[in-house]
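Only a single protein chain was left out; the remaining protein chains are all shown in position.
Labels for the chains are A and B, by order of writing; each one numbers its residues from 1.
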Amino acid sequence: MSSDTTPKPVTIATVWLDGCSGCHMSFLDMDERLIEIAPLIQIVHSPVVDTKQIPPGTDVGIIEGAISNEDDEAKAKKMRAACNFIVSLGDCAVTANVPSMRNVFDKQECFDRAYHENADLQPANPDVVVPPLLDKALAVHQVIDVDLYVPGCPPPADAIYYVLSELLAGRQPDPLQLTRFGK
Amino acid sequence: MTPEELEQIAVDQQEAENQLDHRINVCMAASCMSRHSEQIVKDMQAKLKDMGEKGEKTQVRCVGCMGLCSAGPLVEVDHPADEAAGKGPEKVMYRDISPEHAESIVNATVDGRTLPDLVQPTDIPYFTRQKRIVTENSGYIDPECIEDYIAAGGYSGLVSALTEMSPDDVIHEVTVSGLRGRGGGGFPTGLKWSTVARTDADQKYVVCNADEGDPGAFMDRAVLESDPHRIIEGMTIAGYAVGASKAYIYVRAEYPLAIKRLKRAISQANKFGLLGTNLCDTPFNFDIELRLGAGAFVCGEETALIASIEGKRGTPRPRPPFPASYGLFGKPTLINNVETMATIPWITRYGGEALAAIGTEKSKGTKVFALAGKINCNGLIEVPMGISLREIIYEIGDGIPDGATFKAVQTGGPSGGCVPADKLDMPVDYESLQEAGTIMGSGGMVIMDETSSMVDVARFFMEFCKDESCGKCVPCRVGTAQMLDLLEKMCAKSATQKDLDLLKELCDVTKACSLCGLGQTAPNPVLSTLHYFENEYMDSLQGEVTGVGAVPATETKAGAPDPTHEK
Partner (left out) sequence: MARQKLPPTQTLTMKIDDVDVTAKPGQTIQDVARDHDIEIPGLCYIDGLTIWGACRLCLVEVEGMRKLLAACSTEVAEGMIVHTDTERLRRYRKMVIEMLFAERNHVCSVCVSNGHCDLQAMAVQLGVDHVHLPYMNPDVKVDSSHDRFRLDHNRCILCTRCVRVCGEIEGAATKGVGGRGINARIINDLNMPWGDSQTCTSCGKCVHICPTGALVEKGTAAAEMKKHRSFLPYLTVMRES
């Protein structure tokens, strides 16, 4: 098959912010359908590949996880800057989900509980090396513009496959046919 | 009670009055009382007693609101005609009176002198431009004395209605008068009455809505405190007209003085045979009970008010069915506001045509307004419908203090809106105000000068609505809270264009979808200030966010969406 007749693969970047990585796992759960999709896409940045930069002009950016710290925020903004189309994948990205359960508490209360009261040794706030926590865990669209929402915890592989196929075919998918909050 | 008996009470009372040389009227409405007018009365009475015989022909009397609250406590002295000096009877008003003035006023009055230093001129527009119907007795009669009210022509409307008119005649007069609901809705009163009258039921009710709660509004309180019998007379006429035998006055517990005077008035009216069974020897029976509101603004909404009287949680229910067909305890119920009820005795006394002669084509009669905020003459006024805002603010209200510039007037409380300076020549009537993006409302007018931030004004009213939302329907419960958060963000200058767009969206949903008037009108202060002062909203937005993690400009791809979004 010559490269002249093959359409240029769609470039895809994914990031994993504050989430359990389950959405990426669900992506991999597409199983043999990955083989079907593989020639059509090119993963240019992802926790599962080894590139450090998100190339500008990337076609689709897929974000898993809520925005909980300054690093998440920076990554989300880099994705928005680099990608033409942003997908919020999974409940953490769409609703802030489980990470947002700390939002009813003060940030300091969370630190006290996690790093002092429950610390067996060397109680200390995590204030070196790790990025500072934001006051509240936010859904991705509270920080950057999002073009498509795929809720679900995690969104089923079928839903991810459907969404990707529709996007590859140049159509706007309706993910609620296959997934919902908490699915 | 026959017409003759009523006449006799009036004559007796007048004769008792004529025995006196002088009358000193002291305002005993809430505002002046809060500045010790009660003590002034006590001191004056003590002084008169000390004078012995000389003081006997002078009477100190507690009267209701004289209107100009900012100059209170107010005292008015009636001097009799002095034929020797060729002077007619004279009234002198004193302003800013404190208990220290009591003695000197009594001394001067007994001697027939006036105290020029304390005089409040009454030939100013504030007094001369008013047209007093609802407040005709306020400041003249003793609200705790039924004879005083009768001597001023009170209850003659009721007695003539009962003895000379059929219920249909009464409704006809009310319809002809063109009177519209003064609580804010502006629904034609005659139509409401005839609807209730036409509905068949074994029991009907009349309810007077005295749950006045708009910030800056104190019209109903003044009427209740100054002339409570007027409400009783109006309600009894209403009961006769619609065929109700039982009535409730729903008054907020925050008005203890009004409650005290209403209670006294009801018991006096019962004693005089003006309430109870077989009024004026007709088969008509009528009882009035008080119900106290526990401090929820939403209970001013008629279905919530009904629930509250029934002993339930004060939350509104969907209308239709309207209370006129399905109201208190499931029975047809006529609900009118205090001011509406207070206009009724005048209509039955002078005829519907007389009221219809005042005002504009669609808004008849007079309206009581409470002037508050940045205005020289703070207080209560009653003006003919159709008067311009400019006349109210600059003539009657004597303009803005300290040479400041007028910016806007807020009418209609949390359901209303702000009217800017270029609309000041607009006539005050239901339609014009609505066209200007506000409502007549119950009559609060808050005047603001250039120091007021309109976003902050909107925030204030939204906070009020959020606190007063009952929480029953989703758009009002959540919408007001969300809108308040956004307005607070704007006041703190940390909002973005997206927040402003969201605010507009929330206004639309809350207005269209809320269950009752509270939610449906809660966005009005925002919408009207947005309409007239959008620049202030734009100024309240922050610039571009350049927080931690913002992307350097070089990485921004041309044609890609703006990477620097709000946080």
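The working rule: contacts are C-beta pairs under 8 Å (C-beta built on N, C-alpha and C of every residue); 3 or more make two chains touch, one makes a residue touch a chain.
Every value quoted in this text rests on a predicted model; they were computed, and no experiment measured them.
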| item | value |
| --- | --- |
| Hidden-chain contact residue, picked from the options B:268, B:482 or B:540 | B:482 |
| Residue of B:408, B:487, B:515 or B:530 in touch with the missing chain, whole complex considered | B:515 |
| Touch with the omitted chain, as defined above, among B:313, B:493 or B:531 | B:313 |
| Identified contact with the non-displayed chain, of B:473, B:490 or B:526 | B:473 |
| Identified contact with the non-displayed chain, of A:21, A:84, A:103 or A:165 | A:103 |
| Where the missing chain touches chain B, by residue | 296, 298, 313, 317-318, 320-321, 326, 330, 466-475, 477-482, 485, 502, 505-506, 509, 512-515, 520 |
| On chain A, residues whose C-beta touches the chain left out of the figure | 88, 91, 94-98, 100-101, 103-105, 136, 139, 141-142, 146, 149-151, 153, 174-176, 180-183 |
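What we mean here is this: only the chains that are shown with their structure count from here on.
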| item | value |
| --- | --- |
| Geometric centre distance via CA averages, chain B-chain A, whole Å | 58 |
